[in-house]
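With one protein chain removed, the remaining protein chains of the complex are shown where they sit.
Order of writing sets the labels: A and B. Residues in every chain begin at 1.
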Amino acid sequence: MAGRAVTGTEHGDRAGFLAPARELLSGGIHANPVHAPPPTPLPSDPVPEARYLNLDPGDLVTTFADAVAHAEGVCHVVEGDVPDRLLDRIVNELDGRSDTSVVVSAEPEARAVGDRLAARGLRVAPATPATAAAAGLGVTSATAAIAATGSIVLDSRRAGGRVGSLLPSVHLCVVPVNRLFATPAEVLRRLGSGADALPPSLVVVTGPSRTGDIEQLLTLGAHGPTALHVVLVTDGQRGS
Amino acid sequence: MSGHHQLAGTTLRSRTADAVANDRLRTNVARAVDRFATHRREGLGELEDPDGLRSAARALKQQVLADLPGLLERFADQVLARGGHVCWAPTADDARSYVVDVVRRHGATRVAKSKSMATEEIDLNTALEAAGAQVVETDLGEWIIQLADETPSHIIAPALHRDRHQIHDLFVDTVGAEPALGTEPTELVGFARGRLREVFLAADVGITGANIAVAETGSIVLVTNEGNGRLVTSLPPVHVVVLGMERLAADWAQAELLLALLARSATGQRLSSYTNIVTGTRGDGEVDGATELHVVILDNGRSQLLAGEYHEMLACIRCGACLNVCPVYRQVGGHAYGWVYPGPMGSVLTPLLAHGQPEAAELAGASTLCGACMDACPVQIPLQDLLLSLRRRKAEGAGAAERAAWAAWAAAWSDARRYGATTRLATWGRIVAPLAGRLPVGRSWGAGRTVPRPAARRFRDRWREGM
Partner (left out) sequence: MITCVVDVVAPEVGEACVRVLRAAGCDVSCDLAQTCCGQPAWNAGFARDAAKVARATLGALESELDRGAEAVVVPAGSCATMVRQFWPELFDVVGDGDAAARARRVGAHTYELSELLATRADALPPLSLDRPVRVAVHQSCHMLRELRIADQPASLLEAVDGCAPTAWDGADRCCGFGGTFSVKLPEASVAMADEKLRALAAVEPDLVVGCDTSCLMHLQTRSDATGTPIHVRHLAEVLAAALPGEAEDRR
């Protein structure tokens, strides 16, 4: 990681902490006689991947759009670029609200939308804790989108931070279709094996913030955004 | 209801009796668990061969536990390489001291917490408050019970024993909400959002648990629906993680399979709203994120369970699926279990981790051994077998009366003639059955049920006579 060569410090006694565990494990592990565990996989056996009945491998775009809606998000599938009518709609919705400012992440897709919104008269600023806390809308892109679950993956290194997608009550995420993957496994299982170290924060976002803590009734907008709009930008061809 | 767990000084029977007498509680609990259980079935129903995945998850957890010391070393090295600090905490006290020390060193007075059962287990909040910090729980359900000075009644939905009116009144009574605040969930949640937003923005230290710690990359995975996990790990300059030593995955393939099962098992969602992967501290050029990360690796009795009869209990991913199908939990809710962990998993963990509390042992009896929990567990923990093991352990310390009763029964019924004699007495007992109601056992049965009468002629009598 650029510029960060500092190692953390260790407290307590590592060897002493692990000694009891090592001791007990050296004697072999008790196997339940009635409900026996499955045979231990060999190191070479892959961990099975889930297969999703709602996934149409031939039409990831529709799968994704449906899944975003299932998770209480809104998905707009557009061709080429974020359309003007969508930006106009956003401007209209923000107009008249007390928190009419917009923050954008460092991602080029987000900056581009930000510029167009500024041209329409909105206050647009780069996302920081201060600006995002006062904003009604946060615009970001995503490092990936996941069709089977309707998720977007936010990378703090790409975005320059996290608050843009977290503090404003509406989150708009613009992601090109060439970053749409079929399953979480395709995105998550390659973490750590690539050349790039993981960013400080990688968040798989699936719908807006919610809680069921009041009588198990779904209420959106607990602490994070109340609404999530995902704009999936295609190049005119459905599928990946 | 006190903010401290009720285990000490009460009995399982008294706690369950109180709970079933509370109709409002029973209604709330039944509604909640039914919803979770239904959604779980629907969520898992979207996967091909969910039982095959559960079996694979059980197997991978076995691998993790078998290699736990090595994986913990790898995890710790990765955290250190990314600039995070690691504390090895064999006891609850070691963990508390370290965290209090971090908070003190920063002169921190405001601590924001994301839900963590490990921190409840070690009663971290009490220690922080004693050190002069103000600790605010940010998970809505946890905030509610904190305000009410109660303990959680469910591991996913801590405040499910309270309905909207109770929550409204609580907000008015404790944090100055206007009485005119509505009781619609959206209004109550909106109120909480506003109040807790201030907490996130002002906090000096954020404390979380971890759903999964991934050894391969030294990452912490924190799963929430509300977003409080993200806020607590993004805004305060210091982030402290309290991690149960067993909550590891070796690599991202293992972590991903667990994530595929976790949300579906807990609430039926495909994924929770936020699966937050934290690796190291704030990056260069990033405007937020903690600049200081501490990971406290907690033992507190877990290592003692490795390799022995209770080994598989360490596979638990704290999803709550077992609670949602338990017919006993359904009637009594979480407080009746008396400690941090309720339901079937709590009946096993409490006797194992609440060491030094003699009242913990009877938790193993909070079950009819119906097996529904085993069918629901995403990592196929053989909970029923663990409960039976715990009962055997408890029986070793049983009182003389109970031991004598079973010994007498065994002496009588280990031989057909003596069995015949004692059961013939039972048929005479038809006449004296009302007297049986005077014995403690008879009283316990008879309070609410009629007492069954033995038959005049037993089956074996009729068989002998010719059938």
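Assume a residue touches a chain if its C-beta (ideal position, glycine included) is under 8 Å from a C-beta of that chain, and two chains touch if they have at least 3 such contacts.
Quantities reported herein were computed from a predicted structural model and do not represent experimental measurements.
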Which of B:4, B:24, B:105 or B:460 contacts the chain that the document leaves out: B:460
Subunit B residues that touch the omitted chain in the full complex: 12-13, 16-17, 19-21, 26, 327-328, 330-332, 364-372, 374-375, 388, 390-395, 398, 403, 406-407, 409-411, 413-416, 419, 423, 426-427, 441, 444-445, 447-455, 457-464, 467
Subunit A residues touching the omitted chain (full complex): 33-34
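As a working rule, only the chains that are shown with their structure count from here on.
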For subunit A paired with subunit B, centre-to-centre distance based on mean C-alpha positions, whole Å: 28
Parts of subunit A lying in touch with subunit B, wherever the complex brings them together: 1-4, 6-14, 16-18, 20-22, 24-25, 27-30, 32, 34-35, 37-41, 46-54, 67, 70-71, 106, 126-129, 133, 148-151, 156-157, 160-163, 166, 184-185, 188-193, 197-217, 219, 221-225
In the complex, subunit B residues that touch subunit A: 28, 31-32, 35-36, 45-49, 52-53, 55-56, 58-60, 62-63, 65-66, 68-69, 72-73, 76, 79-90, 94, 98, 138-141, 144, 157-160, 163-164, 167, 185-186, 188-190, 192-193, 196-197, 200-201, 214, 216-217, 219, 225-228, 230-231, 233-235, 245, 251-257, 259-260, 267, 269-289, 293, 297, 299, 303-304, 306-309, 311-312, 374, 380, 382, 384-385
